[in-house]
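Handing you this structure, nothing more for now.
Only one protein chain is missing from this complex, and each of the others stays in its spot.
Order of writing sets the chain letters: A, B and C. Residues in each chain are counted from 1.
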Amino acid sequence: MGLLDKEFTDGNIVIAKADDILNWARLSSLWQLSFGLACCAIEMMATSASHYDFDRFGVMPRPTPRQADVIIISGTVTLKMATRIKRLYEQMPDPKYIISMGSCSNCGGPYWEHGYHVLKGVDRVIPVDVYVPGCPPRPEALLEGLLKLQEKIRNESLVKKTA
Amino acid sequence: MALKTEELVLNMGPQHPSTHGVLRLELELEGEVVTNVKPHLGYLHRCFEKHCEAMTYPQVIPYTDRMDYLASMYNNFGYVVGVEKLLGIQVPERVEYIRVIMGELQRIASHLVALGTYGLDIGAFTPFLYCFIDREKILNLFEITCGARLLYNYMWVGGLSHDIHPDFVRLTKEFIPYFRPHIKELNDLLTYNKIFIERTVNIGVLPIDTAINYGASGPVLRGSGMKWDLRKNDPYSIYDRFDFDIPTGKNGDCWDRYYVRVLEMEQSLRIIEQAIDQIPDGDVQSAIPKRIKPPKGTVYSRVENPKGELGYFIISDGSTSPFRVKVRAPSFVNLSVIGEMCKGHLVADVVAILGSIDIVLGEVDR
Amino acid sequence: MFEWLSEITGNQILAAFISAIVPVAFIVPFVIFAVWLERKVSAHMQDRLGPMRVGWHGWLQTIADFFKLIQKEDIVATATDKRFFNLAPYLVFVGSYAVYAALPFSSKYIGSNTDLGLFYIIAVSGLVVAGILMAGWSSQNKYSLYGALRSAAQIVSYEIPTALVILAMVMFTGTLNLAKLSDMQTSSFWNWYIFGGPDWGLSKFLVIPFMLVAFLLFYISSLAEVNRTPFDMPEAESELVAGYHTEYSGMKFAMFFLSEYGNMFAVSAVVSVLFFGGYQSPFGYIGNLIGASWMVPFEQVFWFASKGIFFVFVQMWLRWTLPRVRVDQLMTICWKYLIPYAFVNLIIIGLISLI
Partner (left out) sequence: MKNPQEIFEILSAQFPDANIQIDASLPVEPIISVNPLKINVISKFLAENNEMLFDSLMNLSGVDDANGTKTKDEDGNDVINGGTLSVYYHLHATKLNHKITLKVSAPRENPEVESVENIWKTANWHEREAFDMLGIKFLNHPDLRRILMPYDWEAGYPLRKDYKNPEFYQGMKVTY
């Protein structure tokens, strides 16, 4: 059944089949870089603790950027830290994704007006895939952000680079 | 011919699994032995004091939450006590009792994170998750009263933002017998574990006079054996009505600082037990002034934050927004002692010592 | 196995090649199962669920990890020493894979029935140390260097208690050949060496406590051999970021993962052969009962695998409960406690085997 209902316009079947498997593999084993900045990091730890368990989705914290696929920017990005985050992003091997967690890393958050040392949003330094609003976002919001990211990876394709 | 050895500078950089956030420690090493530690701060400097000058008195409270985001109830508590001293207003009894209960619950939650991440630093993964399970129970209590899990904006100048939930008292009474055996379980799992003791006893010993000279406070000072707790020595709010004792360590090493926190959790349970039955009724927002314009003057108020002595120095010039607020953050001062404690230890001990002084970077960098 | 194959196929090289493939066919599915098992065991110990979304109860999780690791970009930093950097993971895998040649999976199948089985195993596990040092040194990263030096010191110094316990066992049993060792512990668990070995007599009862001590010594030093907690100094996350495989990404890191879990099973298998009767079943074979003797080898493989997996489970159990030991404490345990105990044990078992 699955074969017939896939219309033939979007690339032939073989590519589509390979895409699905590769995308499924990438989205179901997102290894997270264990890196937290501020209050959102505590909510991220609560998410990977027993109550909201990140591990159910295959997210495993890895200490080194070389083995990480997704980096969750959880907290306020200051100017002094921004150059470090850019270098961390560059250290990660390629199919990598960014979740910007919390309004501080989305757009500077409560520090947008008088924060002379706060970077107004991490997307000025690195390309962000999913923004999770909230200050700090609840663990359920972070899980929903992760599902959004998995959604995005599911639709990626080898043929045409979406992002 | 002597072996030519060189100093190795190792960067435990802003992104490091064990630095509790964005702190960079520059270690100068001889082989594995640390000769000098130079902390580099400021990676989370969020300009709190600049915001205080631009905001009115009530608007500053959400920013105090975000300083020590593990004990934000107590940050509000310190700031609010200071402004009330400046205004000279007296808060109703009900508010005082609720503030003490919330403060002590927050102390238990903050110590749970401290003990859990300390187990992580020494290499035991499981206690961290057990501590977070108990902490979720406390966060539920906070959530039903003020709607937030981590940063509450709950204690206002002169009162509280919400009255406590009708079945808050019942839930708290259920929490106490639920949590007490868990402290014993944590002790069996980690405190009396032979390897844990091997890793923490006689590591990072801090004598009392260096502790006072460096201004260390809270569990770090009490771990060195000094019986100093602001709730007893410089009482504020209604802490003098409850009887609880102050646990102190013997020889000021990492194990003592860890164990003082475990005992303090029991003491906080005792306070909550006494306070939960005597909550008088009344309106929690009766004493909140319409426009907060304190007279021209200065005040330095200090409270016993779970991390140590949190002080607010508020200068008001008579307008509705503070002229200058300087915060004496306990983690900032406790961290300055790390250079002294780490000399002559191994790299693994630096991680243990950093975990034992339990710093929160939001407070260190403000 | 090798002899039987060379008769059928006629030439030696083809037979050698085929008998080399069989352990890989066992290791890769075992590692896929073990990584999934570790995540589920650690999860349930920590009161959470572990992988659930990737197939029923997450059984596809490791396959997904494997496919994802294939797609990862393979970063080789410019400052690294390219040749050694690329060679190191395969050398580490060879070190743990070569041990499988001497492991008796069942009476019918053993990689190569050498008489120096145990001696060969100790010698080959030295390759792992070379691979780790190469990985640590060539990635030009201070943390990797620290991790590699610590792990090399740890593996080399923990080989001495392992060798001493094996020496004691050889004195008691009289053979280095693992296949013979397993054969001697036949019929019931009472004949296993942990309970004093097959032949009745005074020496059997005298040696039981010392066999227990030998087992504990061997198991502790095998933990250190494989860098598992409480001795996981090299990848001590909290201080050394990720030890010697900090700079590795993608398939090279998967190779390290493969060799770590392969090594875990290899060491557990040696423990079960030495003390718990290798592929012997504790009660006797169903195949013999119902007269279908062709079933016996398969039962033996089942018993061999289940004993190995039980000891791997115990290693995981220890990892998620015990904190980590510091480097100098690690060395004190080895040189001041394990080795003296191993010597005394060796002498006593030697005396008993004379009776």
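Following the convention adopted for this analysis, a residue touches a chain if its C-beta (ideal position, glycine included) is under 8 Å from a C-beta of that chain, and two chains touch if they have at least 3 such contacts.
Quick caveat, the model's predicted, so the values are computed rather than measured.
Contacts of the undisplayed chain with visible chains (whole complex): A, B. If you put the hidden chain back, the residue from B:G88, B:P166 or B:P181 that touches it is B:G88.
When the full complex is taken into account, the listed residue touching the unshown chain is B:W228, out of B:W228, B:F244 or B:Y258. Taking the complete complex into account, residues 79-80, 82-83, 108, 112-113, 116-117, 119-120, 124-125 of chain A touch the chain not shown. In the full complex, the hidden chain is touched by chain B at residues 41-42, 45, 47, 49-50, 53, 85-86, 88, 210, 212-215, 226, 228, 233, 295-300, 302, 309, 311, 313, 315, 324, 326, 328, 332-333, 336, 365-366.
Rule of thumb we're sticking to: only the chains that are shown with their structure count from here on.
In this assembly, the C-alpha centroid of chain B lies 45 Å from the C-alpha centroid of chain C. Centre-to-centre separation of chain A and chain B, using mean CA positions: 31 Å.
Residues of chain A in contact with at least two other chains: 34, 49-50, 63.
Among all residues of chain C, those that touch two or more other chains are 46-48, 237, 241.
Within the complex, the chain B residues that touch chain C are 8, 10, 12, 16-18, 32, 119-126, 129-130, 133, 189-190, 193, 195-196, 198-199, 346-351.
Those residues of chain A lying in contact with chain C across their complex are 21-22, 24-26, 28-29, 34, 49-50, 53, 55-58, 60, 62-64, 66-67, 69, 91, 93-95.
Residues 33-39, 41-43, 45-46, 49-51, 63, 65, 75-76, 78, 80-81, 84, 88, 110-111, 113-118, 135-136, 138 of chain A are the ones touching chain B in the complex.
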